[in-house]
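A protein chain is absent from this complex, but the other protein chains hold their places.
Coming up: subunit A.
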């Protein structure tokens, strides 16, 4: 292909615009000044120390991990079941049910959060980390089901039948054959659900009650100018964690593709 100089500069500008602001994060996280502005006034790690010493932050992080890990596990497990039912079996009302599962994808989160809150109050249920999980499962399930459907579709239906034919029970056939083959999908689904859940704000804020999630905590801290550099330090850590997680996920996905000799179609991540 002939290279067009216009397109090249466009691509560079695009990437700078997209990722430039994220690079600001570490820059000011190590800057020795409370005010986020140029020129930089010197290197420091004190914001990180302040972050480490913040008990409320650790509590929020623990709450968030509790919510996000549970969400990822539940959404992925439900996704596996729904996707298998959708790909392998014919049952009445399938298009409608699958459509309803995917619906939260296009529903505004604020609507979901408000309606769930109304129902919870009506039921007299307390708002806590557990209710946030319910909301997060609802919004991550469409992703999990989509990823798992693709994973199941790529597997020959005969594999499970062959295992059955060779003497395994339906459950052991699933465990020995299907599960290892959809494992890359399960890992993808887990990571996507986790990522969506951990940075979700609206539902966490509405349904969390006194259990403050990390996103809610960050938003709260941002109102105090003195806390901004510390939040930037926290953001730096989160970006580093994200990059690490995505790298690990991609590594496992590529290894999975290579192991079964499939053609790499680019993957989800």
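Going forward, contacts are C-beta pairs under 8 Å (C-beta built on N, C-alpha and C of every residue); 3 or more make two chains touch, one makes a residue touch a chain; residues count from 1.
By definition in this document, contacts and distances are computed from a predicted model.
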Hidden subunit of the complex - UniProt protein name among "FidL-like membrane protein", "Spermidine/putrescine import ATP-binding protein PotA", "Rod shape-determining protein MreD" or "Transport permease protein": "Spermidine/putrescine import ATP-binding protein PotA"
Option from A:9, A:115, A:153 or A:169 whose C-beta touches the chain left out: A:169
Contact partner of the left-out chain, one of A:108, A:180 or A:225: A:180
Residues of subunit A (touch criterion as defined above) contacting the omitted chain: 156, 158-159, 161-170, 177, 180-181, 259-262
